[in-house]
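A single protein chain has been omitted; all remaining protein chains appear in their positions.
Our next item is chain A:
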């Protein structure tokens, strides 16, 4: 079952990383395009950390559930503020 949890981290963890980093870039005081490369560089350590944490949690279904909820919340926030993007 460990591989199922790692798979959760690899798939939903990937989209969660994109959502989290996008949110931080948008909230950052500097214009978001100035953070593109640092964001890409930060993405991989964060993604690997999520996969490692997911592997260590003992139950499988909650991992998928929690990641799904986090994804939904952050993507909803990003979607609802998309008009503010310049």
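The definition used in the following text is that a contact is a pair of C-beta atoms (placed from the backbone, for glycine too) under 8 Å apart; a residue touches a chain by one contact, two chains touch by 3 or more; residues count from 1.
Simple rule for what comes next: contacts and distances are computed from a predicted model.
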| item | value |
| --- | --- |
| Protein name as given in UniProt for the chain not displayed, "PepSY-associated TM helix", "Iron complex outermembrane recepter protein", "4Fe-4S binding protein" or "Peptide O-xylosyltransferase" | "PepSY-associated TM helix" |
| Missing-chain contacts mapped onto chain A | 2, 6, 14-15, 18-19, 21-23, 25, 30, 32-41, 43-45, 47-49, 51-53, 55-59, 62-63, 65-66, 75, 78, 82, 85-86 |
